[in-house]
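What follows is a short report on a single structure.
A protein chain is absent from this complex, but the other protein chains hold their places.
A, B and C are the chain letters, set down in written order, and residue numbers restart from 1 in every chain.
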Amino acid sequence: MVNYSQKGMQNPMRQYNEKARLLVSCKDQPGIVANVSSALYQIGANITESAQFSTNPTDGMFFMRIAFDHHGAHALTDLNCHLLKLKTSSGMTYRLTDPNQRLRVAIFVSREDHCLMELLWQQRTHMLPVDIAMIISNHDLYKKTAHEFSIPFHYIPITKDTKIDAENAQLRLLESRVDLIVLARYMQILSPQMIEHYPNQIINIHHSFLPAFSGARPYERAYDRGVKIIGATAHYVTDELDAGPIIEQDITRVKHSDDVPSLKKIGRLIEKNVLARAVKWHAEDRILVHNNKTILFT
Amino acid sequence: MVNYSQKGMQNPMRQYNEKARLLVSCKDQPGIVANVSSALYQIGANITESAQFSTNPTDGMFFMRIAFDHHGAHALTDLNCHLLKLKTSSGMTYRLTDPNQRLRVAIFVSREDHCLMELLWQQRTHMLPVDIAMIISNHDLYKKTAHEFSIPFHYIPITKDTKIDAENAQLRLLESRVDLIVLARYMQILSPQMIEHYPNQIINIHHSFLPAFSGARPYERAYDRGVKIIGATAHYVTDELDAGPIIEQDITRVKHSDDVPSLKKIGRLIEKNVLARAVKWHAEDRILVHNNKTILFT
Amino acid sequence: MVNYSQKGMQNPMRQYNEKARLLVSCKDQPGIVANVSSALYQIGANITESAQFSTNPTDGMFFMRIAFDHHGAHALTDLNCHLLKLKTSSGMTYRLTDPNQRLRVAIFVSREDHCLMELLWQQRTHMLPVDIAMIISNHDLYKKTAHEFSIPFHYIPITKDTKIDAENAQLRLLESRVDLIVLARYMQILSPQMIEHYPNQIINIHHSFLPAFSGARPYERAYDRGVKIIGATAHYVTDELDAGPIIEQDITRVKHSDDVPSLKKIGRLIEKNVLARAVKWHAEDRILVHNNKTILFT
Partner (left out) sequence: MVNYSQKGMQNPMRQYNEKARLLVSCKDQPGIVANVSSALYQIGANITESAQFSTNPTDGMFFMRIAFDHHGAHALTDLNCHLLKLKTSSGMTYRLTDPNQRLRVAIFVSREDHCLMELLWQQRTHMLPVDIAMIISNHDLYKKTAHEFSIPFHYIPITKDTKIDAENAQLRLLESRVDLIVLARYMQILSPQMIEHYPNQIINIHHSFLPAFSGARPYERAYDRGVKIIGATAHYVTDELDAGPIIEQDITRVKHSDDVPSLKKIGRLIEKNVLARAVKWHAEDRILVHNNKTILFT
């Protein structure tokens, strides 16, 4: 049994004043949990949440998320040292995050405001632990709304001819100010260049139950097919349209009497909740991406 | 106002001893409800359930389902006369059914028994108002089960070479004995000839949320795509695979930790309930088909 | 068969320019559907939606909702004449409403704004077919919000001593200006006098799955009981607390790790959607009340 009374170990009874999260990925191997939890114990941390997943216990990848209380900057520096050694010895990668460093979000929106309004309201009422740094739109509709929530609004119209310039303008606005882009019913397709700048940092809400009805006009196509349930999907944006890692989905029942406008109205209520959940989980470091799929430590 | 005291009208106060259902389809037109309900009133019927739907009030199709109590065979003959006149004058088509004439069902099954068992149990406990006339399988697995439920079992193996003969053998068994074929995880694709014999009278359960993952191996593909919700779809069988009118769908949440065998187990519980609901609604004359979509009077 | 070519009947082919709804209640009796639909036919109306319900076909109450297109004020006057005769002959009661006369709503709110915001947003985006006449609050928190949506805001503080005066002030504000009161997380219990003024015209959202956890602190009690699902209930307000006719309910799953603040956050999203649906159905005349229960023609 390990002797934890060795010199230099932090006193775990000291008051905790800081919180942190640790995300770990590596090839699955015996001892990884023991090593990481023992490193946390060495700095006197108290684990408050922990979850792990192996794609395959004998030859797969291992993922872990740990939320813990700690004693401050010095303890965290010590932890980093322990983890760097583990990185060398076991090939694991890790990320330490500070929940007090709130994620900075840019919301992109076009004509429909349901997702925008839900995100703004959830942020204001402390349901969404993020800062909303800016709203960017290719329409001039929500300047007043942005003002009411005291958020900078940038109107950047886009035509086929101005697309590159517009994206460059967007990138200048975002640079070093934003950690996550949320496409809150933003009806423009981002260029690969744009996506490359923010890998697994752009969340889109697609208004169908993917992979059904990917692409344009999903409600119209759902109506034509006569489905009995419609849905919405939040996913990370990749180069392939509507094919990125799925974060969250939800559905609602519809009737034969629901026409396309009715489906759209019903669908909005699903879309906005699905998107808000995905943003919340991202902000809480609950999502890991592997092989174009998400692991959700929710 | 109509004078209902005219000679020959049935006395509505007489005891009702029979039940019937009336299904009506026609081009939408003013007066159709008035005409039909007045015909029912003329025979002293009492409407117990009624539902209607117009695809479009100004230029669409009109559908109606009425369940009613009546005074017996003579009253029904009179009703038929009234309805035939309406048919001539308004172009409406109609169908009168007798709930006491229970639907005769053939269950087709291959290796997996979850849908079969659910249908057998629901039938035995009077949750499914049908008679199960026979079980047909391309495997020899469920003879004992069929025997326990006192239902004839027919083992008809199918290979690529014997497919036509096998279907002919099936058709001979079904002929004039069966009103509805239920493909309860029957893993053979029916030939167009077979489907033609039973238009909108073959219900299949597909183990995905259609139109996602139509065709083979839906759970494997759902796993690969990383969906967060899986589903099942009951539909009428048409010549195009998994593209017939959808009757019912349902879903359940899954996790990143659910592998393919787990998805299959979880999915079974959805499949069997979705299929049983579809069969029940069909048996209760609650489904109308129009333009490859279903109208559900549930 | 009825002869519909009699003199004076409206020509059904004339362009429809008006919409109306008819709600009917009476003791169940043969002919009621025939009589009402024939009255509608006489004025050349076209039925676009119809639903009915009998508590018991042989000795119960009958309820019907019909939405129809008609030719204008004269036609409606004619219909009223027909219906008045039916009222005399069959004891039926009825109500004709005009969808263009939008329901005037007062929103009552205390400290939590989730229901308020959802109603305001759904109203602004035409998802809720009502006019919001005023917001009344016992707190001074949402004046700015009301202003942003251009809605009059009335701050009426309430203490135990001022309750009667405060309600009288509320009644003066409401009088002849409001058809429906929505208690959008309004944390005061209305007096019987207040309730009597608005029978089945006050909708409350209770933050539990009634009848579980009626009364105070439902989320705390749900947490203590260890339920796996929490819910919300929209109901009409009656003299007995949380015991009025239930309009709509919905639920969401929770985990052992959800503490009371977490339950409250999760619950808000259910509450606001359940309340908005109830208000929408009320505004569309889809709710009938009988024996402290609702009949929903949705």
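By our rule, contacts are C-beta pairs under 8 Å (C-beta built on N, C-alpha and C of every residue); 3 or more make two chains touch, one makes a residue touch a chain.
Remember, predicted model here, so these are calculated numbers, not experimental data.
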| item | value |
| --- | --- |
| Touching residue (missing chain; options A:54, A:97, A:162 or A:262) | A:54 |
| Absent-chain contact - pick from A:46, A:77, A:93 or A:291 | A:46 |
| Per the touch definition above, residue among C:126, C:144 or C:225 touching the missing chain | C:225 |
| Where the missing chain touches chain A, by residue | 1-2, 4, 12, 16, 28-31, 33-35, 37-42, 44-52, 54, 57-58, 69, 82, 85 |
| Missing-chain contacts mapped onto chain B | 49, 113-114, 117, 121, 125, 127, 148, 257, 265, 268-269, 273 |
| Those residues of chain C which, in the complete complex, touch the missing chain | 53, 209-213, 225-229, 231, 245-251, 255-257, 292-296 |
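The rule is simple: only the chains that are shown with their structure count from here on.
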| item | value |
| --- | --- |
| Central chain (distance from its CA mean to the mean of all protein CA atoms) | C |
| Best-connected chain pair, where connection means C-beta pairs in contact | B-C |
| Separation of chain B from chain C, taking each centre as the mean of its C-alpha atoms, in whole Å | 35 |
| Separation of mean Cα positions, chain C and chain A [Å, integer] | 38 |
| Residue list for chain C, restricted to those that touch at least two other chains | 49 |
